[in-house]
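Structure provided below as structure tokens; questions to follow.
As you look at this complex, bear in mind that one protein chain is not there, while each of the others sits in place.
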Amino acid sequence: MSEFVLAVKDLHVTFRGRRRDVEAVRGCSIQVRPGEVLGLVGESGSGKSQLSLACMGLTAESGEVSGSIVLAGTELVGADKETIRDLRGDKIAMIFQNPMTALNPFYRVGDQLADILRVHHEMTDKEARSALEKSFKEVALPDPKAALSKFPHQFSGGQLQRIMIALAVSCEAEVLIADEPTTALDVTTQKQVTDLLRRLVDEMQLGLIFITHDMSVVAELADRVAVMRQGEIIEQGTVADVMGHPQHEYTQLLLASVPMLGDKKSTPPCSGFLSQDARVEGDSFLEVRRLSKTYPTRGGVVHALKEVDFRLMAGECSALVGESGSGKTTLAMSLLQLLQPSAGQIYFEGKEISKNERKALKEARRNISVVFQNPYSSLNPRMRIVDIVGEPLLVLTDLDQATIRARVIASLESVGLSAEHLQRYPHAFSGGQRQRIALARALVLEPKLIILDEPTAALDVSVQAQVVELLNELRERKKVAFLFITHDLALVERLANRVLVLYQGEIIERGTVEEVFQNPQQAYTKNLLASAPRFESFQKRIHQS
Amino acid sequence: MQRVFQIFWATGILVFSVVLGSIFFAPDRTRDAHTVVYATYGDIKDWDPAVAFSLEVMVLANIYEPLVYYDGRAGGEQVLRPALAKSWSVSEDGLVWTFHLREGVTFHDGEKLTAAAAKKSLDRTITLEKGGFYIWEAVSEIRAVDELTLEIETSFPAPVDLIASSQYAAYIYSPAAAEGGTEWFNQGNAAGTGPYRLRQWDRNQQIVLEKFDAYWGGWEAEQMTRVIFKIVRESATQVQLLLAGEADFLSLISVDLVSALERNPEIQVDYIPSWKNSQFLLNTQKAPTNNLNFRKALVHAWDYSTVANQVYAGSADVARGIIPKSLWGHDATLETPVFDLEKARQYLEQSGLAPDERKITIAYIAASEAYQSAAELFQNNLAQIGIEAELNPGPWGTIWDAAKNPASAPNAISMTWWPTYATPSDWLTGLFRTEAQPNFNLSYYANPAYDQLVAAGIQLEATNREGAIVKYQAAQRLLIEDAVAIFYADLKERVLHRADLEGVRPNPAYNTIFFYELRRSAPTL
Amino acid sequence: MIRTILQRLALMGLILIGVMTVTFVLSRVLPGSPVEMMLGAKPTPEQIAQAEEELGLNKPLLTQYGLFLGDAVRGDFGESLITGQPVTDDVFLRATATLELVTLALLLALFVGLPLGVQAAVKKETAVDHAVRMGSVAAVAVPVFFLGLLLQMFFAGKLGLLPLQGRIDSGVLLDYAFPRVTGSYLIDTLLAGEIGAFASAVRHLILPVLTLSLASMATIVRVTRSMMIEAMQQDYIATVRAYGVPQKHIHYRYALKATLIPLLTVVGLTYGFMLGGSIIVEFVFDWPGVGGYMVQALLNNDFPAVMGVTFFIAFAYLLINLLIDLLYQALDPRLRKS
Partner (left out) sequence: MSAADDELTLSERAGDLIKHNRLFVVGLIIAVSFLLIALTASWIAPHDPQAIDFDTKLAAPSSQHFFGTDVLGRDIFSRVLHGARTSLLTGVLVVSMALLIGLPVGLIAGYYGGRVDMVMMRIADVFLAFPPLLLPIAITAALGPGLYNALMALAVSWFPWYARILRSSVIAVKEELFVKSSQAMGMNPIRIMLKHVLPNSTTPVIVQASMDFGYTILAAASLSFIGMGARPPTIEWGLMISSSRSIFLEYWWTAFFPGLAIFILVWGANLLGDGIRDLLDPHYKDKR
């Protein structure tokens, strides 16, 4: 029988829309051999999920599938529903992006998984449970026996993803499709899951299709890679061929825009800026002294921020780095006066700003503005762009309509948009464009400092790069200071010159980017740097395979 | 999963079969010919005969008996029949009345009827001062002369035999009951001398009376042994019960259904004279009805014949004054206003009221369809001559209370009246005598000349009936001249019952059916 | 767990006091002073004054409310001015009649509504689904009093199959006397072994239960359907489908359980709605329940009864919702305090 455990030839998936038909997959062909990992890369909307769903026979009713999909010797296209259903969970299994909601909250883990197992394999409940216990050990899950009787909400994201993998293993599936399994996980947990997958593929000769938008993960894990764009596979081959010397310019763009540590290509951030006038002024225009914030919860008091001190010099661009739960957003909210800190003070240009210092607070508000992470929530869907961007001027200045309109147009042009967008509503714009509008709103007041909370995290890789370039260019032209809040070290390298590492509410390390990145003092910083994808290891990995 | 389905279907079939079974195999209605069912629209509130003053008479009249019965069935003139008193006489000066009680009469609780027992129950009723106690106003002392002779002395000559026949506050109850007091009565107890004893009271559902074997009147085979009062609030339901034979009498009937029911052979409709009449009292002190000419306009804008013939569909005659045709003292020659919109417009002009002042409020009992239709018709007629009428229907308690407070009193309020005992003075004093704090004088009528005429009549009533009538009729003429109310209907009492029941001869003096007199002819079920 | 229950009970007490205050203010504003009602047609002024003294009507509003609360806490709501009986007895006697009616109506609504809702969801966008939706939207639109009249006219009037009104045949009530234990005629007659009386009680329940349950049945169908569809779109259903679990299994084991638990809150709500709706059904079928008693009390401003019956209905309504919430927390593993 053919060497491939899954072979897809000239696959078309079209959806009958009410107004026009949409071709989600246009003639794709891929193959997977046992023990081989095929990386399926593409941005959102490229059709990679639809391709995998077709291989599972899960395409929605309104979709039509043509071409050929041979799974473990059986042709799926045109087969009756029963035979396809029988294969699912027996020959082919799937792992989903969000493990937290993938299991039924109303049943214990052991019950529901055993139930699934006994659908395909004639076994008693006891046998199913012991099989599960075995595969729980296989995926290094702590205390497998107890895990069976727990409920899904009693596990962490990483543990749940392991449970899903264990299920696929105990089903003895020959092909495993992992749809962005690590996107929803922390950086450190991501590495553990990808390593586990690699080990299982090698040991059990599984065929794995790893779907992701993150080129660095593909480089780490995959043997072969297929790049998808608008429903077509534009390039396919071994990792070395496709990533070493990419033919299609879209692939090149994807590779270039993946932020990697140690990627020397881009110019060092605001170095020019630093040297001339920043040092001369000497005084810090934003200072935080012993800032702390505690939340009372049922289990006692949670310390989100513990006596944080730091200073921002005029014209500097600092980055605040920390994983989720480190308190970085609480800090940002406190700076924006959206949160009342439990203790400590914040000074702007020497004057303390707090709820009762009316004048100082207003002055600070004119000079500090913010760009949030999620572009889809940053703009009021019911307001036109001209009103959104013009609102700060309306609120904080008493300029007349005409000048406000002019300033808005200028601000929009500075972020690469134009006056014709003025009357449109946010839903007419893409994620990247919305983030630019949010930036235009932040800039219109010509503030001294812009706080950016994970500005690119919600964007597609290719768009991320453009926004990073825009930020760098704006800083030069507008002489405005940035405070970046992010978990992505590669971004820090490209955008900031000073960095503060936040861990469980405390700044455990600070300094220039070179000092901290070359020889990190704290163990936590070292671990962070280790798990972030590095440019050299990426190159090594490509040429080696 | 299959187990759940099986349980689901099993329970479904079980429940369905129980329901079907009970529909078809429920006990056949075990109503024999000797049970009679009366559908009433309200439950009993006061079981104490000394306190009861409204709907309760329906039941109590079959449990208790007065000293004397008034037989109102014999047309106008007055006929008094012996009840617990075999015979009675009055002294020369008309101040001392002697009643000779019947012997061998026992109460339901076994006690014997004696003069002392009668004195005890009448004394208690008077001192309790509740319900209809005021009819004994004239009485100064009651004496039990010997075992079966009772003397009642009055401070001024009064028709004590007539008063003793009243349907309220004149019943004789056992001394033990008197001891128990209102508390004992209201737990659903009764101890009278009447043909039926109280068997069961299922609050808000039904009241059951049962034959009292030791009744002094004795029993025959075909008489009724069990009387059930079923509480049925909806008149449509009462009609259905009557048609289905589940009820023998009904108490709440829409006027328009009577003609349809008359055509039904199984139903019999008896019309009997009644002392009830309906009128709309006009508030003589509240603008704009304080203006005499405006009131005259109103009384001429009422369409008397249409209301009597159409709205009351033949169950009422056009009234002629306040004293009904069926009672002594009625003045057939009295000349009363007639429906004439032209005349009404003239009076309206004479009243000199500005157009925006021509607005009145009319209150009436919401539950009565006759009042509602009559009021809507009147509202329609008034609109034709430029008077705007706002209708305020409501339960009796609410509209009565509003009417008694001058500020919130309406310009016109519905009133159906019937006497406690057979005397015209009951209307003349109750409705129109001057009262500082109005109780039923909701016209706020205060005319000394009128009061003087009525008082004179009362004095003469016991001794010189003719003289009393002359006074009463003069008083009535004043009411017409002052247009104090719209007297529009002498109500014909209608009794609807199953045709197979005979002996139904309702007595206007008592708002009840004497079930003791009933016989059932060929069984219909 | 105990702490949350105590907290909820305290909250419930607070809300009940709020309800009592609102009712107290409303009942005092009612037109028509209750004294005349109590004393009958021709009371003398002294009697009125004496009765007002007795009822404490002449005291300032606040002290009247204080006195009332003092008594109410001891469960003494005074005597009803219409029936002359202690309000608590009246309310208990009638409450059991209403609870019997409402509970059966809810069970019928669930028994028919649930499966229909589930089928409509499972067979989405098919003839079954459209028929069920059309029917449920129509059923909700039928005025309860109109439905009652129609059923009466047809089943009792024309066919003479079912009784028109009341809880049991008068004759049966006499000849098959049964002791009142629980207040529910179905149970009491069975306890007493009087099958004849039981059958009569069932016959009298059919029309009122049907009238009361139709609207709620429709609501339960619509809510079950949308909850079931929502459950079927959850990620964990996609997982189970991806592992080839048969469709029937997905519907009736996973999606159904995920629907039934949140559905509990709707049942609590419907029970409350039915307590209100029973007012109309009791009006049409002469059902001696607490709804009719309340309307009578309000119409004749019998304010002790108004306070007592409002307290009971609000208390039952809140208690039921509390029980449903606690049951919901016990059943949903995510909320369980393990």
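Lettered A, B and C in written order, each chain numbered from 1.
Everything below uses one rule, namely that a residue touches a chain if its C-beta (ideal position, glycine included) is under 8 Å from a C-beta of that chain, and two chains touch if they have at least 3 such contacts.
Worth saying up front: this structure is predicted, and the values here are computed from it rather than measured.
K.L.:
Which of the displayed chains are touched by the chain that has been omitted?
P.N.:
It touches the following shown chains in the full complex: A, B, C.
K.L.:
Using the touch definition up top, pick the residue from A:108, A:129 or A:365 that touches the left-out chain.
P.N.:
Considering the complete complex, A:365 is the one touching the chain left out.
K.L.:
Please pick, from B:391, B:474 or B:495, the residue that touches the omitted chain in the full complex.
P.N.:
Of these options, the touching residue for the absent chain is B:391.
K.L.:
Pick out which of B:351, B:373 or B:512 touches the chain that's been left out of the picture.
P.N.:
B:373
K.L.:
Please give every residue of chain B in contact with the chain that is not shown.
P.N.:
Here the touching residues of chain B are 234-236, 239-240, 252-254, 256-257, 260, 306, 310, 366-367, 369, 372-373, 375-377, 379-380, 391-394.
K.L.:
Just the residue numbers, please: which parts of chain C touch the chain that's not shown?
P.N.:
Output for chain C: 11, 14-16, 18-19, 22-23, 26-27, 29-31, 125, 130, 133-134, 137-138, 140-146, 149-150, 152-153, 157, 226, 229-230, 233, 272-273, 275-277, 279-280, 283, 294-295, 298-299, 301, 306, 310, 313-314, 317-318.
K.L.:
Residues of chain A in contact with the chain that isn't shown?
P.N.:
Where chain A meets the chain not shown: residues 15-22, 24, 44-45, 47, 49-50, 60, 62-63, 336-338, 361-362, 365, 369-370, 372-374, 377-383, 388, 391-392, 395-396, 427, 438, 441.
Here is the rule we go by: only the chains that are shown with their structure count from here on.
K.L.:
Which of line, ring, star, complete and other names the graph you get from chains that touch?
P.N.:
line
K.L.:
How many Å are there between the centre of chain B and the centre of chain C, using C-alpha atoms for each centre?
P.N.:
The answer is 37 Å.
K.L.:
Between chain A and chain C, what's the gap in Å when you average each chain's C-alpha atoms?
P.N.:
52
K.L.:
Which chain A residues reach two or more other chains?
P.N.:
Nothing qualifies.
K.L.:
Where in chain C do residues touch two or more other chains at once?
P.N.:
Residues 249, 253.
K.L.:
Mind pulling up the chain C residues that touch chain A in the complex?
P.N.:
Within the complex, chain C touches chain A at residues 234-236, 238-246, 249, 253-254, 257-258, 261, 332-334.
K.L.:
Give the list of chain B residues in touch with chain C in this complex.
P.N.:
That would be residues 1, 4, 8, 11-12, 18-19, 21-23, 25-27, 29-31, 35, 37, 43, 45-46, 51, 53-54, 129-132, 134, 186, 199-200, 202-206, 208, 226, 228, 230-234, 236-237, 240-241, 243-244, 246, 394-395, 397-398, 400-402, 404, 408, 437, 439-440 of chain B.
K.L.:
Can you name the residues of chain C that touch chain B in the complex?
P.N.:
Chain C reaches chain B through residues 31-34, 36-37, 39-42, 44-45, 47, 82-85, 90, 93-94, 111, 115, 149, 152, 156-157, 160-176, 196, 198-200, 202-203, 206, 249, 252-253, 283-284, 286, 288, 292-293, 299-301.
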